[in-house]
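Removed: one protein chain of the complex. Kept in place: all other protein chains.
In order of appearance the chains are A and B, and numbering begins at 1 in each one.
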Amino acid sequence: MIKRSGYHGIPRWIYGVAAVGGLLMVLPLAAMLLRVNWPQFIPLITSESSLAALGLSLRTSAASTVLCVVLGVPLALVLARSEFPGQRLLRSFVLLPLVLPPVVGGLALLYTFGRQGLLGKSLELAGIQIAFSTSAVVLAQTFVALPFLVVSLEGALRSAGSRYEAVAATLGARPTTVLRRVTLPLVLPGLASGAVLSFARSLGEFGATLTFAGSLEGITRTLPLEIYLQREADADAAVALSLVLVAVAVAVVGLSYGRRRSSSPVEVGP
Amino acid sequence: MSFELQASVRARNFDMALSLAEGETVAILGPNGAGKSTLLGVIAGLLRPDAGSARIGHKDLFKLDGRTHFWSPPHLRGTALLAQEALLFPHLNALDNVAFGPRSGGASKAAARETAQHWLAEVDALPLADRKPSQLSGGQAQRVAVARALAAQPELLLLDEPMSALDIHAAPLLRRVLKRVLRDRKAIIVTHDILDAYMLADRVIVVEKGRIAEEGSTRQVLERPRSHFAAGLAGLNLVSGTIASEGITTPDGRVFAGQHDPDWSPVPGQAGVAAFPPSSVSVFLGDVHGSPRNSFPVTITDLEPYGDQIRVRAGDGHSAQALSADITPAASADLGLVPGMEVRFVVKSALVSVYPA
Partner (left out) sequence: MRISRKPFAAVLVAGALAASLGACASGTTRPSTGSASPGSAMSGEITVFAAASLKTTFTQLAKDFEVQHPGTKVTLSFAGSSDLATQITQGAPADVFASADTKNMAKLADQELVDGTATNFATNVLEIAVPPGNPASISSFADLAKPGVKVVTCASQVPCGAATKTVEKATGTALSPVSEESSVTDVLGKVTSGEADAGLVYVSDVKAAGGKVKGIPFPESDRAVNTYPIATVGTSKKKELAAAFIANVTSEAGKKVLMDAGFGTP
């Protein structure tokens, strides 16, 4: 939308290019909508295998989001607030899954947690088998989604600064109390949007799961894997399920942006 | 319980030692970058000095020397810090902000809130208890912050220019509140404002370039400043040199004649200063007839209105000591003064105070 008043300094031709960019995002989705077999839509997405895949996707994504929060908050704190040798290297490695092809991530996980992997042998001796289990799906999703939470939270931590924490400490609060009562409430919006992004990324995870976890209905075959498989046999089912995935993703992202708009930004002095 | 500190921070060229008696409030005055905030950071435990030690009563805050490396973390020090901005936790209302210290100290929620109400009342902010920080004005927020700091029952209260971010209408109320709550309390207040020092402090420490330049009772420092910064605050010209029979001799050999206290007998050769108000300075063009004493050539650097007078700032070409003269606008116009002009400052010796540095 163009503001009615005020100078915005955007050359007019920019709108043309922006429109092309927007179309590139919107057109494929619209094209997919056109291909949906609407009369069969409900039966297609409520088939046993579809519901199993959707349910598994929601459960594993929720679990990996929790795991991302549990592991990502300390990681973001360490990266944003402390200084130690190798910190930049650690940050690069944490961000790596953002740019790594998911299949590569899957292979890396395989060589770590697989039966012949680095930790897998010891885990198997301890009676823990990760490969071909739902835990493998959660692990793969956490691997690819963790950077989203860390990046988002680290940014929030940096822009919030640590002055409130300093004041809290001089008031007698122990570091753990400061974290619980000051730091986390202050960066809650950043944490929430990071968690939402992690959930969305987990929901869309495909490559690492396929490589690392396998594909079995109800155990490891998440929605993206089900779509990939159905594409071979029943294109209508694949399109219908894709639409469900798009709808869930839109709902999740919309929810996050809605929340961020409505919540008042943290006031940080100059 | 007294407070003692000695600390040096090499990277900031900081080296100070100071102590506070029980119930004493000390004002730290000094130009920007003099090390005032470094001092508070070291005391609060937010900044680690290279060497030094500090203790409140028998409790060590830190002890860093060749052998011992004791460093107490901020939350165990009992040194609450009040900064320029209130920094109230934005997600808590005023009451819970004030209750934060008691809660952290282990008090129950109810007890902490009771304490918080007491301190909110002390700073005249009880009606604000339910407000979020975003609903408070700057002055209100700072009063709540004072209550929050006091509710933590600090053994030493640190105030870092608490008034400087407030508008001119909010400052007097906070100053009155502080005057009330700082009575009989160990506190260090960093300030730019001489009024804060007058009203709130028993003693003044002037710091310059990471060192203590002078200290003494507020009255003494303002009446007999020994540092240029204090002289500036007191509105006095200050010339340093060595004591001579008639007054002081500046390093470039000029003599400033003046008066000294009757009970002090000057020792020639001792370091001393001559202080005189700008209003005692007259400005002349060309040579002066009559008494040649306390007359010297200067170059005007600035002219600015000062009350109903014009303040003429000048640099002494030889000793580079900045001096000021206050003259009437009419006189300034008559003389046709402009920056860059060479004129002669003449000071009546009866208005020059001479005392040891």
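Quick note on the criterion: a residue touches a chain if its C-beta (ideal position, glycine included) is under 8 Å from a C-beta of that chain, and two chains touch if they have at least 3 such contacts.
Keep in mind that this is a model prediction, so the values were computed, not measured.
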Next item on the list: Sort by label and list the shown chains the missing chain touches.
Entry: A
Next item on the list: Tell me which residue among A:Thr220, A:Ser242 or A:Ser256 touches the hidden chain in the full complex.
Entry: A:Thr220
Notebook entry, point to check: Residue-wise, where is subunit A in contact with the chain that is not depicted?
Noted result: 12-13, 15-17, 19-20, 110-111, 114-116, 131-132, 210-211, 213-217, 220-221, 225, 228-235
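Everything below uses one rule, namely that only the chains that are shown with their structure count from here on.
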Notebook entry, point to check: Once you find the CA centre of subunit A and the CA centre of subunit B, what distance in Å lies between them?
Noted result: 53
Margin query: Looking at the complex, which residues from subunit A come into contact with subunit B?
Written below: 163-164, 166-175, 177-178, 181-182, 185-186, 188, 264, 266-267, 269
Checklist line | Partner subunit A, residues of subunit B touching it in the complex | finding: 44-46, 73-81, 83, 85, 87, 89-91, 100-101, 103-105, 133-134, 148-149, 152, 154, 158
